[in-house]
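Note that one protein chain of the assembly has been removed; the remaining protein chains are unaltered in position.
Up next, subunit A:
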Amino acid sequence: MNAEDIMRRNAHPLKGDDTIESAVDLMEKERLRHIPIIENDDTLIGIISDRDVRDARYSIFSDKRLDDILQKPLTTIMKTEVFTVHPLDFVADVASMLSEKRINAAPVAVDDKLIGMITGRDLLDTLVQLMGADQPSSQIEVKVSNVSGQLADVAAVFKDHGINVTSMLIYPDKQMAYQILAFRIQTMDARKAIASLEDKGYEIAGPTMPDMGGPASS
């Protein structure tokens, strides 16, 4: 999955000689926190964030509107050192770069020409989709030792029961030598699959029954 697959194509750009006031209006109307600044040929020349605008706007403690400041061009406040993303950058790299640089949004550009925008929210939406509850399914988490072949063996159990897997994640267990395989499977009745996994000696990390010593754990 690449940046171009999850970016928003309408980046709501402004021009360098647009006023700060126009950026204030656009941010409020479109609920944006970042606006890329371009030239007439889409060349990216800067970016402004809601913080840049906030710093320039009149103080809430003053009733004087700083009209002359709001009429200044965006070139006076924009940041010109812009971190950009290439449309073919891998989403995981984009996420780690944004995290590392502690920024929340990046324009997507090819040859300095703006083609889209990626924000933290787009990445979170992608995470939700990857964790996969967009199709009706049950979740089973299986704890396996961190050696090769485990995924294939566990997946074979679902195959044997004719159960379709709609998504799966692998993540490290608290114990280093183990991994958790989290499957979303397309069935309402996961009992048979869970029983087969337990028969084969796998530990079901979830759903788990708390130790109640009673009949409900059957």
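Keep this in mind: a contact is a pair of C-beta atoms (placed from the backbone, for glycine too) under 8 Å apart; a residue touches a chain by one contact, two chains touch by 3 or more; residues count from 1.
Note that in this section contacts and distances are computed from a predicted model.
Q: Per UniProt, what's the omitted chain called: "Lipid II isoglutaminyl synthase (glutamine-hydrolyzing) subunit GatD", "Ribose transport system substrate-binding protein", "Acetoin utilization protein AcuC" or "MFS transporter permease"?
A: The record names the chain that does not appear here as "Acetoin utilization protein AcuC".
Q: Given the contact definition stated above, which residue among A:29, A:102 or A:191 touches the chain not shown here?
A: Considering the complete complex, A:191 is the one touching the chain left out.
Q: So which bits of subunit A touch the chain we can't see?
A: 132-133, 135-141, 161-164, 184, 186-191, 206-207, 209-218
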